[in-house]
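The block that comes next holds chain A.
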Amino acid sequence: MLKIDNLVTRFGSVVAIDGISMQAQESKITTVIGANGAGKSTLLRTISGLEHPSSGSITWKGQSIIGKRPEDIVRLGIAHVPEGHAVISELSVEENISMGSLFRRRKFKSDITTAIDEMYALFPRLKERRKQLAGTLSGGERQMLAISRALVSRPQLLLLDEPSLGLAPLVVEQIIDSVNILCRSTGLSVLLVEQNANTALGVADHGVLLALGKVVADRPASELKADAKLRAAYLGY
Partner candidate 1 sequence: MRAVSNLKVKSIARTSLIRTLIFTALILIVGAQFDAYNQAQLAVVLILFIGVLSITLLTGISGQLSLGQGALMAVGGYSTALLITNYTLSLWVAVPLSIITSAIAGLLLGVAAARLRGPYLAGTTLVIALAIPTIANRFMSVFKGDEGLQVDVGYPPQWFTTVFGEPTYEQWQLYVALPFAAVALFFASNILLSRTGRMWRSIRDNESAASLAGVNFSRQKIYVFIISSTFAGLSGALYGLRGLVGPSVYPVSLSLLLLTAAVLGGIRSITGAFIGTVIVVFLPDWIELILGNFELSEQVSNFLPALISSLLLILTVVINPAGVAGVKLHKHK
Partner candidate 2 sequence: MNTFLAALSLGTSRGAIFALVALGLVIVWRGAGIVNFAQMGQAMFSTYIASTLITNGYSYWIAFFVALLSGAALGALLDIFIMRPLSNKKQSELLSSESMRAAVPVIASLGILGALQALAGIIWAAEERGFPSPAKQEGFTVAGNVLPFTSFDVFVVSIVTVALILTTLFFTKTSIGLAMRATALNQEVAKLSGIRTNRTRTISWAISGAASSLAGLLITPTSNLSPNTLDLVLIVGFTAAVVGGLDSPVGAVLGGFILGMVISFVTFYDTPEDVFLAILAVLLAVLIIRPRGILGSKDARRV
């Protein structure tokens, strides 16, 4: 569904992505792993339109999406949960989730309440805190909120950037599990960027290993997980 071909993204003289070619397979979880600075976040940001590549192509359902604005790419069915501050602290939980559905108001009015309810069902903790300001939530709850905001737009591809960052292992497990369930039950395609390669490879179907902006390995997750040499060289364990 998502094809990336020879993508190059630069920041001034720094080449963050140096000719990446890969795919995000439909209804599967593809994980992009690698050390810090490998270009993982930049990759997601280039796909979602926050950054513009210098060369290469990105096609989604056969259409090129390079040069499109982020808000248009969302409308095409790709939702990006950026790392770090992906929620607006000054707005309430409810408002944060609603944000993701605003652009669908005109066409899918009735579906929106359903979508929001589904998020509350997936993350009951959010329902409890629906009127609270997002800034008062714990790290894990904020991550759930960010994911909900993205999912409420009914994407076909979810770009998830380091959901485990700064979170306790138990919380991380919960979140990754929920995403996993979602993928398997609704056919959502997921592109998961993770520093925590172990956890990521545990749920993913396919794995792409990046180093210094290039693809080093592109294999089924189980194979990557088993390859001890690769893991030691690039992932440090």
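Candidate selection criterion: all candidates are chains of the complex that A comes from, given by their letters.
Just so it is clear, contacts are C-beta pairs under 8 Å (C-beta built on N, C-alpha and C of every residue); 3 or more make two chains touch, one makes a residue touch a chain; residues count from 1.
Since this is a predicted model, take the numbers as computed values, not measurements.
J.: Pick the candidate touching chain A in this complex: 1 or 2?
T.: Considering all copies, chain A is touched by candidate 2.
J.: Which chain A residues qualify as touching candidate 2 in the complex?
T.: 48-50, 69-71, 74-75, 79-82, 85-88, 90-91, 95, 98-100, 102-105, 149-150, 153
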